[in-house]
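Of the protein chains in this complex, one is absent; all others appear in place.
Moving on to subunit A:
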Amino acid sequence: MFRKVTPGDKALSFHFEGGVCSAEPGDTVALALLVAGIDSCRDSVVSGQPRGPYCLMGACFECLVVIDGVQNLQGCQVQVREGMVVTRQRGGRHALGDTLS
C-alpha cells in the first residue's frame, strides 16, 4: 500500500503472523506492515471487523498488535527491530495473554 520514494540500503527482517517481512531500520511497526502490503493488523473488539492504522500519530489505537508476546501495543509508536515477532491483536486484551519472557 506504501513504498519508499528512495529505498534505503539497510534492511532488517521481522515476522508477521508467521510470514517474514523486511523493513528499514527506524521505521515503526505500523509503517513496516503498510510497506509489506499488510493494511489490516487487528480485529475490532466488538464485531471482529478487520482494522488497520488510521492516524499514525498515537491517537486512534487502530494499529494495535501483539509484539513479542505483549498485547495491545500501538504499532505506530514502536520501532521495528530485527527478529521482532508481530501478530494480530484479535479483539480485546486477553487475561494472562501476555507471554513476557
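Definition applied: contacts are C-beta pairs under 8 Å (C-beta built on N, C-alpha and C of every residue); 3 or more make two chains touch, one makes a residue touch a chain; residues count from 1.
To be clear about the criterion, contacts and distances are computed from a predicted model.
Asker: According to its UniProt record, what is the protein name of the omitted chain, chosen from "FAD-dependent oxidoreductase", "Catalase-related peroxidase", "Ferredoxin-like protein" or "ABC transporter permease"?
Answerer: Of the names offered in "FAD-dependent oxidoreductase", "Catalase-related peroxidase", "Ferredoxin-like protein" or "ABC transporter permease", the absent chain's UniProt record gives "FAD-dependent oxidoreductase".
Asker: At which residues does subunit A meet the chain that is not included here?
Answerer: For subunit A, the residues touching the absent chain are 1-6, 24, 26-28, 31, 34-35, 39-40, 44-47, 49-62, 64, 72, 77, 79.
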